[in-house]
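Can you keep this structure in mind? I'll have questions shortly.
All protein chains but one are shown at their positions in the complex.
Read from first to last, the chains carry the letters A, B and C; within each, the first residue is number 1.
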């Protein structure tokens, strides 16, 4: 028996997505995005986000989506303001500093792994604007869900972006698990992004059932115009882009993305409820599909011995559910917990 | 009717490769290359190249493979010496200069789209070595087949790398169409690469039947040690790497890669023979699967009107065959030519 | 009346330094450092630091000295570990991230504006070594005196570098005010640097009487070999380098550098003593020539109105003495304070 709770990117690919790739596998097509599938994806994104001029760039990793987006939103001398636990700051090997030509990332503390309006305001108030000795905040980057499974509400995003825009910062949303945030908030994609002030979204799919497909979605033209070149010269324009676009199109069709995310969120809710009943302390607010828990060493060992896969990170145990996780998986874990 | 001769990257995916992706699509697997398929690919590459310590990095585009390889082979103040028509110089949007931190590419003229030993020697002799006013040649990059379909023999590669090594240059081989070169020369992968002095190979697969998979193959450790970090921070480490590795593994199994390339080369040979008989001037040496021809404007128009797809570039017409091209496709084109 | 306490870089140039520039102003000399004055400087630095192979690179700003040094000590994917108030982190516009090709600076908290061994150890213990998702600490950068006027003892430096070296970090010392640290500690230049584990020193002179001259001093060869190229391609090799070398040579001759720094430190000690007597709270340990004080707004206004120049930064008042500051200047300020 194995229960996979290490990461949602350890999961397999949704059958519908694999089928979609097979479905476009006939004849030939213009390379580098000049194909019909990519054009259809562009239309689908505009519909879904209710934005007639949104532009989509399929890329192949979340790091690429984030760092390329940010490189198109900040000048090299800018700083990217984010939470101190942001994925871009601690888990992407400095990709943003590299691809942007030396921009700096500035992490700010905040409860529940989210930026607080007051902290953002205080940070911006403390900047020596126009003084080249000091990196100039140019982008606000939010991560929702955060790596700790917490989700910003539409109102929270809007409040933060409003503060950012008083200083002409542009806004990026790291949505590696965007579908989980949509499900968690019940908000529309448009309300969670551009209507709340987001300029560019990293729209993840790989963690939620795609094979290898993320998308940068631009709601303003300036970064999109740059990304035409930035994606190419960083090696992120694939020649057979239609197979990536097919993944993303299938992902965003018939609510597959939301169905997958809903399963992940619901299984996590079941797991969290069971953990709490079993007296296990969960250290984050379980808004989506991640739980960080204080698990006694011997309990963790016992779960592992029984075939439950998870990570021990920074002194805690992290559980992540995915589109593949079943209620039986959850019951198995809870049963093991209770059997002590 | 359509005959696809625009590019080999316009072709579809080999069924065996798509099936291989489906075959690994069960259960879960550790992300970022920590999976069994990637380990099997590593073994396969070592077998195939007869090199016990070769290391492979799956990436997603030829530009990524080339620019990342070169960034690990040159210091930022180095220059990459290549033919003046090299793909890295003219068709990758400056990716090598970007990912290397500002290295310069130096193109050298040479007949048949290949570097000549004398020209390389003369270039190296003219360098002011150790003078920081002048970019210091650090890498020799060969492209075989070139974008003009010409292929270096093992002896030609060895002669060039021997010259390069007298000045401590490292050697990169852009093998976006490496399989076509193996077929064209009849040489083993080992003889065409490390035994001839190549340090790092960009091993293409996408143009020859893969979906989206290229591989960097390092025959020396220093660049490989850097690539662990360079791939990540440029966004080129995919979380579900097993699906890329599965492509590459299938590609390199049961000679699929050679069978595909052989078809492309043979169909091109048929086409070239027919073109010559029809009095069409071919401007390159047709060693692999590309032909550049002087085609009268009206003939080109007629072919296009009849459904033959090809590119007009720099005053010429370019035909590219692929693993999908059939002898019937060739006959169709030749028939159209003859019907004038 | 004016009393200059804004910054030591607002001071004029020591007459001996200006004279030294005039003294070399005859005849002609090989450009770009191939002159005799630069050779003499090289010798002088080796004598002074008791290091037979130390190599010196004259540059023109402290930012250049720091960022170039660090770029030669860290790979682009490395991180530079420093105090959270380090000049390199907060006051150089991201120069280190830029010139290094995207390295990240990591600030660590510590009392008295200095890194504590425990904090450094804890940071290094928490790193996921070899994992490319995480920037890999590659350099420890210390600032002494810090921007808050606090100075590391030889023992403190040695303890920190010993910890750093257990993880193969290299060590950089930002000595923009190195002379003030030498005077403050009474230690020899060698003891404060390479004997305590420092690999590369940014040796400042501009703040202490030079016109426009800083020096990078390398005690190991690897970064020096890189700096030959890194200085040139960032525009930091001046053609008439002899005039910079003449400044540095005069600076390091007849103890001018120490005499200048001693004046600055002593005047600050007088000022600090007077401030304390006047009941003004000084928030830093006054080890060198800077004091940060809590001064009532109206007192600050009054000093300013009377011609005392200083900066108000982050809610405090900063006083900086220089080689030009006189005891009369100090008495004037203290007199103004007392006259309230």
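For this structure, a couple of remarks:
Definition applied: a contact is a pair of C-beta atoms (placed from the backbone, for glycine too) under 8 Å apart; a residue touches a chain by one contact, two chains touch by 3 or more.
Every value quoted in this text rests on a predicted model; they were computed, and no experiment measured them.
Touch with the chain that is not drawn comes from one residue among A:6, A:55, A:87 or A:233, which is A:233.
Here the missing chain is touched by one residue of C:9, C:188, C:220 or C:253, and it is C:9.
Checked against the full complex, the one of C:238, C:260, C:289 or C:332 touching the unshown chain is C:238. Listed by residue number, the positions of chain B touching the unshown chain are 76-77, 79, 90-94, 97-105, 126, 132-135, 314.
Even with one chain removed from view, chain C keeps its contact list with that chain: residues 2, 4, 6-7, 9-13, 15, 18, 21-22, 25-31, 59-65, 67-68, 92-95, 98-99, 206-207, 211-212, 229, 232-240, 243-244, 309, 324. The omitted chain makes contact with chain A at the following residues, 32, 75-77, 101-102, 130, 132-133, 136, 226, 228-233, 237.
Criterion: only the chains that are shown with their structure count from here on.
Homomeric contact chain A/chain C is classed as same-residue, with over half of its interface positions used by both copies.
Taking each chain's centre as the average of its CA atoms, chain A and chain B sit 34 Å apart. Between chain B and chain C, the centres computed from C-alpha atoms are 50 Å apart.
Chain centres here are Cα means. That of chain A falls 42 Å from that of chain C. Residue positions of chain B touching 2 or more other chains: 229, 232-233, 237.
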